[in-house]
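Quick one: the structure is below, questions incoming.
A single protein chain has been omitted from the complex, and every remaining protein chain is retained in its original position.
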Amino acid sequence: MCMSEEDRHFSAELAVIGTGLAGFAASIFALKRNIKTAQVGNTGAVAYTTGYLDLLGSLAPDYLASIEDPWQGIEQLRDSHPRHPLCRIPKDDIFTAFEQFTSFLGKCGIAYTPPGEFNVSGLTPAGTLKPTLCVPATMQVGSAAFSQKEPCVIIDFKGLKGFSSRQVVANLKDRWPKLSSKRVEFPDMVSGEIYPEVMARSLEVPATREKLAKILASAAGDVKVIGLPAILGMHAPDLVREELEQLTGLQIFEIPTMPPSVPGIRLREMFEQLFPQKGVTLIPQQKVDRLVFIENGAQLSLNDSFGPISIHAKSVILATGRFLSGGLKAGVDGVSEPLLKLPVTQPDSRREWYREKYTDRRGHAVNSAGIEVDSSFRPLDNHGRPYSKNLFAAGVILAHQDWIRGRCGAGVAIATAYKAVEEVEKLLK
Amino acid sequence: MTEKTIPTLNFKEKAEELLPEGASFEACLTCGLCSSGCPASGIENMDPRKFIRMAMLGMDKELSTSKWIWACTQCKRCQHVCPMSIDISQLVFLARSNWPREKKPAGIVRSCQLIQSTDSTSAMGLPPEDFVFVVQDVLEEVREQQPKFKNMQAPMDKKGAHFFVNQNSREPMSEPDEMVPLWKIFDIVGANWTYSSKAWAAENFCMFSGNEEAWREVIKKRVDAVNELGCEVWLNTECGHSYYTMWNGINRFGMKADFKLESLVTYYARWIREGKLPVNSDWNRKNITFTVQDPCMIVRKAYGESIAEDMRFVTKSLVGEENFIDMQPNRSANYCCGGGGGFLQAGMTEHRRTYGKRKFDQIAATGASYVLTPCHNCHSQIEDIGHHYRGSYGVVHFWTLICLSLGILGENERTYLGPDLLECI
Partner (left out) sequence: MTQKQKRQTVETDVLIIGGGVTGAGIMRDLAFRGLQTLLIDRKDLCAGASGGNHGLLHSGSRYISSDLHSAIECREESTILKHVASQCIEETGGLFVAVEGDDPGFAENFAALCQPAGIACNPISIDDAKKLEPLLSDKLFKAYKVPDATVDPFRLALLNVAHARMINSSSFRPHTELLHFTLKDGKIESATCRDNQTNSILTIYANQYVNACGAWAMNIAQLAGCKDVNLLYSKGTLLVSHDRLTTHVVNRLRPPGDGDILVPGGTVSVLGTTSIRVDDLITVKPTVAEIDINVREGTAMIPALAKARYIRAFSGVRPLLQSAGGSDDREATRGFALLDHSTQNLSNFCTITGGKLTTYRLMAEKTSDLVAGRLNNSEPCQTHVTPLPDEESCKWTEPGASPKYWYKANDPEDMILCECEMVPQSAIDEIVKDAPGAEKEMTLKAIALRSRAGKGPCQGSFCGIRIASYLYDQGHYHDKTGLIHMRDFFNERFKGTRTVTWGLQAAQMELAEALHCGLLGLDNLENN
């Protein structure tokens, strides 16, 4: 090597491996407890988040219906599926975790409704509804307008693929008769295709808001509530929405879109920008190559384009996610956990991974595969003992939960991260 | 004369060769995050996701001949947002290098030819002796007219100096007084620095023109020049791609460099922290607001967050924390402005300005009066799109503001200051 390779060393009390919802939640809780934290991960998949924070929307094993009361749902799960991660955490803690998480996001400019007693109906771009616990403030009016069945216009944009206001209206009309649709053109867009991201960023400019406000007001006609695809700003969505509402005199909400979607990108950018400012050592573009547990801690090794980086941490939270983010690997012969080779609870063979029908309500067995943890969320080794007293795990890498069918992705991520950090704090004392 | 055609590359094969396993084209989930976050999306009806799919669908002829590769500045933002970390820019570079010289955008080719035409490695073709002359001439004038700097140095070919400093050709060619602020800074901190008459220039359009051999040649000349003078640190001026082409080139071509590569930004921050550069924001009585552009070549593609932090530390020290408004997104997630990749020389003005709209919106959203940037190409592009989209901001280099803050900005060094800044002097 001709130019100096820079060897960088960091030390921390906690190393969070994973930059998804669970990883970021863990850092938030660690910050609150003044735990010196380093966080590493190959960020990307968090950008797919819809923005909704689901605690629990449907019950295993049949996932037959949307549930209205997730807290009661968790109680039911305790009887039927005691190994579900949500069942291993006291409800009060789950509530506190959601409160802290959403309040943090709110302080960072992405306000959320606080966790309540019941699920809310979130709108989707297909015109279906999904049960969720916390809704971004930018989407809140939509859920409210739906429950009040207020007259509302869903507006879409020429050139935006995958979001059709006619589709939304066609599928909600029977339950929401006063819903109608309109198409407009976004100001200053060159012909052809437009992305929500581009529109959202453009709305951070006051002049664009003014232009769009006129267009929206005209499209709304006499109606006082309008719904848009999620484009209400990227960095300051609450501000953008408020200003547009002021300019138009309307109530405005947004609906999540298919990827590449704005709410996920908002979170990613916010986490990546703010965490270092708040004192987290964040390395968001790299995967950990090696993780070794030593006396009273762990050594993480990774590399970037300048050379090797090593982190020494007293504790580690493994929050590396599933197949999409690389926390689990699906091989021809089975599912494995690539970083530590932790044993993965899974169906006996690949034949049993997937049911016959994709939309079989019961979901697919491979989606409940994952690593086992004890009651303090320490991953277990092949002998059923904690792999290391310094290692914890959080998020959807855990077994016994199907975050997609159960509509509990955020719930599992946030609640288990909370618990894991609590255990880390105990360990550090 | 026979019309040269562009040979057809096999992009699928090349992607497999060039990109790491698991992060190559076959890993693409077609999610569109890259296209969504790329300012070149829509230009020539193309975008990064289409590039990947066209490669996999065997549209080699189309990819080989598409003009989009000259609109993609190879900023690597696509890789940054991609969950699979697929780096399309490497294939774009390959595509550029595959075009016959006659078909490449003439402006970029010419710049590379000029670089190769003298030992200066200057894209404006300024030969070493002329450079030496201009430096000497300006130095004398400053010494005469600015008593505080009557003993200031602008060393040339000083063997064993600690810092080897490069210089963008624009200043000596068209605005030589703009070289002076940096000299003053060196003078104040007591830096042991030198220019070199050989291979003094910073810019490197040979990489942009896809001419690998010429790129290598230029880097070799520059590395040799530093080695010859025995300087410990090659200190990169406020130019983005000069750092990247040097750093990446040294690795790529396996060259031996007995010196460290550093950016001026790093040293500004260090000198301010050490108190050697006693800047403060007292001059900013009117609370003029500033934002900062993260040059892709220095931040996302090279140093990453640490230099982005240094840049902001310097900025806040200079203008006052409350007068600094970060653009969004920023740091490694910032958008390329469209000044890099040779876009300014490519003669594709309409495309370049379309590309730059996102940057304009970013700046407009901050409401800032000035953009600070340690990069010549960013500087030019951001100015141009400001005029084109009827913005009302100015663009300044760091050295200008540092000298303004210290109250030592000479009369001829104020070209880029608007009336509001001028009033602060």
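Letters are used for the chains, namely A and B, taken in the order the chains are written, and counting of residues starts over at 1 for each.
Quick note on the criterion: contacts are C-beta pairs under 8 Å (C-beta built on N, C-alpha and C of every residue); 3 or more make two chains touch, one makes a residue touch a chain.
What you see is a predicted model; the values in this text were computed from it and never measured.
Touch with the chain omitted from the figure is made, among B:Lys12, B:His241, B:His397 or B:Arg414, by B:Lys12. Only one residue from A:Gly41, A:Pro256 or A:Pro276 touches the chain missing from this view: A:Pro256.
Only one of A:Val184, A:Ala330 or A:Leu380 touches the absent chain when the whole complex is considered: A:Ala330. Residues of chain B in touch with the missing chain: 12, 22, 26-32, 42, 45, 49-50, 53-54, 56-59, 62. Taking the whole complex into account, chain A touches the unshown chain at residues 48, 50, 63, 65-66, 124-130, 159, 161-164, 166-167, 170-171, 183, 191-193, 256, 258-259, 322-324, 326, 329-332, 349-351, 353-354, 356-361, 363-364, 366-367, 403-405, 407, 409.
Simple rule for what comes next: only the chains that are shown with their structure count from here on.
Per-chain CA centroids place chain A at a distance of 36 Å from chain B. Residues 31-33, 35-37, 41-42, 45, 80-85, 247, 250-251, 254-257, 260-261, 302-305, 309, 328-333, 354, 357-358, 361-362, 364-365, 367 of chain B are the ones touching chain A in the complex.
Against chain B, in their complex, chain A makes its touches with residues 1-4, 42-45, 47-48, 188, 190, 192-193, 195-198, 201-202, 204-208, 234-235, 259-260, 265, 269, 272-273, 276, 282, 285, 304-306, 324-325.
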